[in-house]
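My structure is below; once you've seen it, I'll send some questions.
Yeah, one chain of the complex is gone here, protein chain that is, but the others are all in their spots.
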Amino acid sequence: MATLTTHPDCVPLVSYRFGKGATNIDKYLELDGYKSARKAMELGPDAIIAEMKTSNLRGRGGAGFPTGMKWSFVPKQSAKPKYVLVNGDESEPGTCKDRLIFEHDPHAVIEGVIIAALAIQAKMGFIYLRGEYRYLIEIMEKAVADAYARGFLGKKIFGSDFDLDVVVQTGAGAYEVGEESALMESLEGKRGIPRIRPPFPAVVGLYGGPTIINNAETIATVPHIFRIGAAEYAKLGTERNGGTRLFCLSGHLVRPGVYELPMGYNLKKMIYEVGGGIPNGKKLKAVVPGGSSTPVLTADEIDIGMDFDQVGKAGSMLGSGGVVVLDETVCMVEFALRTMKFYQHESCGWCIPCREGTDWLKKSLTRLHAGGGVDKDIDNIRYLAENMLGRTFCPLGDAAAMPTIAFVKKFRKEFEDHLEGRGCPKHRAAEPEPALV
Amino acid sequence: MADVTFTVDGKKLTAPAGTLLIEACRAHGIEIPAFCYYPGLSLQAACRMCVVRIEKVPKLQTACTTPVAEGMVVVTESPEIAQARKATIELLLGNHPLDCPVCDAGGECELQDMTFKYGAHESKFVDIKNHRDEQQWSPVVYFDRPRCILCYRCVRVCGEGMDVWALGIQNRGSGSVIAPNGQDHLDCEECGMCIDICPVGALTSGTYRYKTRPWEMSHVGTVCTHCGDGCKTTLGVRRANDGMEIVRGDNRDKSGINGDFLCIKGRYGFDFANREDRLTQPLVRQPSGELKPVSWDEAIDFAGKRLRELRDARGGQTIGVIGSNRTTNEESYLLQKFARAVLGTNNIDHHRTADYPAFAAAMNGESEASLRDFASAKAVLLLGNDPTEQHPGLAWQIRTGVRLRGQHLYVANHQNIKLRRQATSFLRIRENDYAALITYLAGDDSALDRNGEAKAFRDAIRGEGSLIIVFGSEFRGSDVEALVKFGSSLPNVQLACLGDYANSRGAADMGLYPDLLPGYVPVIAAAHFAQEYGASLPSQPGLDLLQMFDAAGHGELAALYVVGANPVARYNIDPASLRNTFIVAQDLFLTETARLADVVFPAANLYEKSGSVTNTFGDLQLVKKAADRAGTRADFELIVRLAVAMGADVKQLVPFGHRGVRADMGQARGAQSGEADRHGVWLAAHHLEPKLSPFDPFAIFDEIQRLVPAYEVPRLDLLSGNDQHLRSGLVQIQHAATRRDVVWPSNDTLFTSGTLGRYSRTMSSVLESREPAETAAD
Partner (left out) sequence: MASPAQPGTIFSPALAARFDRLVTLYPVRRSALVPMLLYAQDEIGYVSDAVVAEVAARIGITELDVRNVVSYYSLLKTRPAGKYHVQVCTNISCMLRGGNEILDHCKKKLGIPNKGVTPDGVFSLEEVECIGACSWAPAAQVNYAFHENLTPESMDQVLSDYRAKAPNGEGK
């Protein structure tokens, strides 16, 4: 099963209970469990939100929106019930961190939901996991049942006047459902098509009620903030980027794995020290710093701190924390194609630029990679991607366009090498695909 | 809401706060392109064609989802915006088959128009297009996936508009596809709304596809010949060997009382007109007993002479006349005048589908609701009837009102009719409790036994500030009176009475009754009609339709003149009982009635003539000649010629040519494009009166307007194709409660339309295609 990897620079905060048997509720309680929820209950909504703002916690789902601010957008008075929704759809290629949380510390998610519900006075919470995570759904359901049995969920939680129900929900295979408004649609039993915004979920969300939606890691971090104190938490990270996060190191590394490191940790160090460098004596070619949606960085762009602002300044995004490392052998056209194949497969199809754009980009890249490229292809690919950018219904279109533009811009030579009907230089010498038996 | 002021393309505009930018712009003549936006349907923001630049907002915004706000500064056309739209079209064209030369929508396609406008002419893509074969989903609906641009209009109009929800979106990404509810076929109302609303040629109709190019057609706006709603329909006609053929029906300009709507009948039920088995030659029964084609002169002379002989020998009271639910007001009027003034009989009737006389009597100054009023009404009380099946246009208006304006709908019915789904409150009652319900609503608690639910229903209705009450043929005679009386006890009430066919109301208003003259004037107190029609006007009520057939059975009906009706089938008449009656019939087909006739005249249908019709709500509309079929004559002309053959004074019958003008108004050429009507508009606008021929229906319309006060509506608007609501205070007649009740509801469904419906291939094939499904559901 999935486990955390450690390194001396790691700061075990969210991962504090990983590998300690905390799926067991007694063990969880032993390790300071549910103390933060009780503390939050005493603080009351305004103070909870103030603490969250102090913590400088920013959403771990990808966009890095300040969590405390998000919570503060929920209207105090609402005719419709309010909801807390945990986004555990985790489908961004390169990302495998929420999985560890669900597997090792399910009660932290529940405790986070309780605190969020107290903050906005919601009576119901949902924890949505991608359908592939069946074993985690079982772990979460067991944890929720245990929490009900102890009176931490249900009527009058912790003996207070506050009621809170929590339901664990399974998805059924769709990246787009990780997008917050599509997530609500899915939870309402519909196709995962995003909603028109405004109104934003904090005002009109699930079942029409004000809703806060947070990534699983964001929510699981919340109890730890109350455990160690918001100011302490903020101090672990950099300016406006509080705390730590789980970085998923994958690709061409000696020691790939999920590591908990402070926000702002240097990317170069992350690759060469934490991840053990590039195996087989190969050289680094590029890094996708925050999941497949984020623009690629070349080997000489990696001396940056890994927080939302610094990576943004470097022309990419911190995203979901999925750091994918590419060595010099990687064909960037193939990599771009595989990336686009994903978005083409996952586009919900609602809007024209994304539906048709990803389809045509995939077709063009496939042909280019296979040796059927024509001169205008490279400019066309850029033209298509640039015309998708900022014009689609939801950010999936941007997520497909941004990396594509970066691939072409930063590795144009490799694209040109594919022209002239020769196909991929890397594969040219390779054998044909093995025949089926 | 309060108005806000904002700037679009440098112009200062105002609109109510909350108005969508795209609508606000359109209202000021600034057109923003849109595929997925459609007024009145839910917002999608899917096509991204409507993108505009709003100051201080980083990305381009969709005008179809952005409400206007105070001080907003918007740019709707710029190089950046044009490029965004162009790229969107390029992407669409990438997978589009570009088979425009054979596509039904070619020339009327929003994708073509946009491509032209934004110059996306250079083909960027070299890869192979995604392909799927065309599918037939029903006798009416065909789907060509590669042409679909996924604007979801069809899905929404079927679901939100029709409340049928037969279309879905399946798969995702570039595999997304519109799918029918039966997996490979549609199980639906076959209204064709989805086809009509499709901006491209992805959805096409079985009746029209690959038939013609849009520019080969002429378009004539007229009125549907089927149910009593009287939807405006635009017929696309083109020249055929034997006249003008109808190739398409739609409501392209949306200006009619039906707005966006047409049902299967209005859209596709015109095809009876094009059948090969239309009667195109007069038939006369030979001594051998056979019906044989003869010349027009011979047939008319023969029929006229024989009728005259019988009248003179046996008296007018032995002759019966049965009129039509689908002829024009002028024809119905003329027919009863002919019966009364020429044949000298009050034995005149028609297939009655509602008790309009009782309604007219009861109304006494109350206000009658137009079909248009239903979409904007605050509250509607529907008693009896099943509009989804019998008044699809009304059902659409009500659904629209409920969906877009929060209308309260109250339904009381003995069946679970579909409109209960829109109802604020639905009261299920027993079939024979309609009268009791009114008594209850009027305040008598003992009228209904289990009345807990009814109480809430009554309280809610009484709490409404304004209300339209609409009722079906469950109400007749004194029940209608009681209902109207109850209505008048509420504030701001309008009423409407539902009858079944395109001009059922006109037939009633024009006096196709044995006891009532036009405008419901009793024959026993004929007043000015006595002078108008001359001395021969009989003053005693005649036989009603059933009595006529009884009389025939007793050998007391010498002759029967049937115009556009099929009573033999409708009332299941034994042919033997008509053995001794001389029958003259006018029809499109050799119907069960025509088959028994001695003389049969091939008649034109409502799409092949001019005149006016009145829908069941009292909306008066002009019908225009769209098609024609060589060998047929309008009923109007036939009646006139029969009168002449009987020796009647034609100027007495039709007041024409007073000034002795002679001119060709287009009639002689078989006007195919409303030419005569255009002349009419011009003449009317200049206060000139175009009554030049005894076959000019407007000569009779003059007389109608003169003698039936409710029809005194502004002429010019009517002539330019706008519906006019009849003036209220229809007529004053005596208490009608004691009249014999011979109302016989037709019980048509969405897919039937009396005898005429049986001759529509589209409607029959839909019925056939549904049969297995319906038995399976039992």
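Quick notes
By written order: A and B. Residues from 1 in each chain.
Here is the rule we use: contacts are C-beta pairs under 8 Å (C-beta built on N, C-alpha and C of every residue); 3 or more make two chains touch, one makes a residue touch a chain.
Note that the structure is a prediction, hence the values are computed from the model and not measured.
For the chain that does not appear, the touching partners among the shown chains are A, B.
One of A:G131, A:G154 or A:G390 touches the chain omitted from the figure, and that residue is A:G131. Checked against the full complex, the one of B:A46, B:A179 or B:L726 touching the unshown chain is B:A179. Residue in contact with the omitted chain (choice from A:E92, A:D105, A:D146 or A:E356): A:E92.
Only one of the listed residues, A:H104, A:H252 or A:H418, touches the absent chain: A:H252.
Here the missing chain is touched by one residue of A:G322, A:P395 or A:G423, and it is A:G322.
Annotation: of A:D105, A:E260 or A:E346, A:E346 touches the absent chain (contact as defined above).
In the full complex, chain B contacts the hidden chain through residues 165-172, 179-181, 183. Residue positions on chain A in contact with the hidden chain: 1-2, 5, 81, 90-96, 98-99, 124, 130-135, 167, 169-175, 186-192, 207, 248-252, 256-258, 288, 292, 322, 324-326, 330, 334-335, 338-339, 342, 345-346, 348, 433-434, 436-437, in rising order.
Rule of thumb we're sticking to: only the chains that are shown with their structure count from here on.
Those residues of chain A that touch chain B in the complex are listed here as 174, 176, 191-192, 196, 344-353, 355-360, 363-364, 367, 374, 376-377, 380, 383-384, 387, 390-393. Put simply, chain B touches chain A in their complex at residues 43-48, 51, 58-60, 65, 83-84, 87-88, 91-92, 94-95, 124-128, 130, 149-150, 169, 171-176.
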